[in-house]
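Following: one structure in structure tokens, then a few remarks.
A protein chain is absent from this complex, but the other protein chains hold their places.
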Amino acid sequence: MTELHKSGAAVGEVVDASPAPTAFLEVRDLKVHFPTDDGVVKSVDGLNFQLERGRTLGIVGESGSGKSVTSLGIMGLHTAGQYGKRRARISGEIWLDGTELLSADPDHVRKLRGREMAMIFQDPLSALHPYYTIGHQIVEAYRVHHDVDKKTARRRAVEMLDRVGIPQPDKRVDSYPHEFSGGMRQRAMIAMSLVNNPELLIADEPTTALDVTVQAQILDLIRDLQKEFGSAVIIITHDLGVVAELADDILVMYGGRCVERGPAEKVFYEPRHPYTWGLLGSMPRLDREQTDRLIPVKGSPPSLINLPSGCAFNPRCPYADVPKDNVTRTVRPELQEVGGRHWAACHMTQEQRERIWTEEIAPKL
Amino acid sequence: MLAYLIRRLFAAVVMLVVIIVVVFGIFFLVPKWAGVDPAAAFVGKQADPAAVEAVREKLGLGDPIFVQVWEFFKGIFAGRTYAAGGDVTHCAAPCFGYSFRSEQAIWPVLTDRFPVTLGLALGAAILWLLFGVAAGVLSALKRGSLWDRGAMVVALAGVSLPIYFTGLLSLAIFSYGLGWIDAQYVPLSDSFTGWLGGMILPWITLAFLYAAMYARITRATMLEILGEDYIRTARAKGLREPVVIGKHAMRSTMTPILTMLGMDLGALIGGAILTETTFSLPGLGQAVLTAIRNQDLPIILGVTLITSLAVIVANLLVDILYAVIDPRVRLA
């Protein structure tokens, strides 16, 4: 694993040796490809974004859009402990607080994991080791990065459990995961990920496995904790409701690429990509008058082995036939700024999209 | 945890009683139903009628069945006196029966033979656990590599080659050919090095077979565990890879291995007949083989009981270890 990388070198494989960014987290042209028997699965194929401390980025997309693969890529979990030919191929740059992670020494990245960047997973029951107590697992997470004795670490674990709202933390610290309810387990998972005060917290579908009343509790907790710790948060979800609750910025992924990115307000109120329109039209909403019909996106998500040439959304796009100036269908649209800090990747002109959104889509939502 | 232990222990005792009753039934009742005279069966086919009659009276074969069972049970704990007229044979507790054919009580035979078999089984188990599990883990970590494929070919060979082949081959090479090892059984009480020398080839032969099986199951289990979410969590915490594998993944991998170990150890104690015969080890397996040849039923009965006991004890130990490893088991 190590032979590929020059330890500490700041120069990645990317041709233009661009300078270190000023943003806290910056992802540049990230590609994560998995070789399989049927071909190369391009799970993430050229992704760019930045994130500052204290801000929350919501990554939205359907299964297979590459959102979880991105998060594991940032954490360096595609290569850690992966052996043999099936290993993921990753390229691009991931800058975390001035360090480029993909070219860094893997052991250095390991030391950042859990301390600088931590992760909350979807299903806390399977993400916690069934044979160790909650306390043991939190203590372990703390002691990897802090040279303290077990007693001190245990005090810290109890303190964290208390902070995330687990009743009787000094008793529950010795419970096993199966003795907790789903919501409590996710709280324990959050306590574990925050035990080292990470500056970047990635939450991958943190509430998908939970009931709606528990989901509300957990979202609330994440919001409070972020305010308290001031860390940067990436929340990955398929639920537009969840991102609307938490995110400052939203990144919409489709077929391994970003199709739209911008401040939450903009993405919800002035979306400029047909796929975002599709997502908004597909979901029944409690905050609107009852509609007769949902407006689904036709067809199915694309195969990541044979992505359509050109725009990946083209086969499902209801506006694929809108006449476009000077563009060939086989060319992939690049992200273009459509407003302040708001980008979308679509071949239609700005005016066309603005018209379609205000005249055809928005009134039906 | 304590409640779990008590339940398991209780279950083990009940199991033991059931086994004794069943074994007794097989050896005393089935010949009767099959129209074979049990007394004759105990003495052997060529015995003269007078001797058969004497045995019948001594064993109380004319008594009702429950009396016979009771007498047998009592014998185990209190000893037993076989009497027919003036001919009195005493069998001290624990009396697992008396062989009228070889004119000896069974228990001393068992205690004589048992250490040999136990030594064989335990020694081999240590070897196969060390090598099998290690090979399996390495294979899983380097899946698809040359090492993985090589190890799995060797494992396949180990599983498919019979003991008497590998055993004889090792004897031919190391003992008769190279003369490195004097493959003669020496009791542990006589000489430690002699015992070691006599046991090393049987251990390796037996361990080769089992290590192969354990390597395969370890590899498969480890591969499954490495795909678990909690392994990803362990890595996300920033744990070193050796800790992730050695602690988090290993603990889960141990569960199926332990289950297998319990059954295999129990079965081996019951008689590694092939290994003991190949290497002329005076263990239980050999005793049974001789007894079968001589139709010495009481010895077969005794060995069967001791084997069942061994299996039960081994499984009890596994159950306890299981609960130590997996906290969820303690609830069950």
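For clarity, chains are labelled A and B in written order, and residue numbers in each chain start from 1.
Just so we're on the same page, contacts are C-beta pairs under 8 Å (C-beta built on N, C-alpha and C of every residue); 3 or more make two chains touch, one makes a residue touch a chain.
Here is the rule we go by: contacts and distances are computed from a predicted model.
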> According to its UniProt record, what is the protein name of the omitted chain, chosen from "Dihydroorotase", "Glutamyl-tRNA(Gln) amidotransferase subunit A", "2-oxoglutarate oxidoreductase" or "ABC transporter domain-containing protein"?
Replying inline: "ABC transporter domain-containing protein"
> Which of B:A11, B:L29, B:A51 or B:L289 sits in contact with the chain that's absent?
Replying inline: B:A11
>> One chain is left out of this view; which of A:Q50, A:S193, A:Q215 or A:S231 touches it in the full complex?
In response: A:Q215
>> In the whole complex, not just what's shown, which of A:I295, A:V322, A:L335 or A:A362 touches the removed chain?
In response: A:I295
>> Even though one chain is hidden, which residues of subunit A still touch it in the full complex?
In response: 62-63, 181-184, 211-217, 219-220, 223, 238-245, 247, 264-265, 268-269, 278-291, 293-298, 300-301
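Operating definition for what follows: only the chains that are shown with their structure count from here on.
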> Which whole number of Å gives the spacing of the CA centres of subunit A and subunit B?
Replying inline: 55
>> Show me the residue ranges of subunit B that touch subunit A in the complex, using the header's touch definition.
In response: 141-145, 226, 228-241, 244-245, 248, 251-252, 325-328
> In the complex formed with subunit B, which residues of subunit A make contact?
Replying inline: 72, 75, 77, 80-81, 83-86, 110-115, 118-119, 121, 123, 126-131, 133, 140-141, 144-145, 176, 178, 192-193
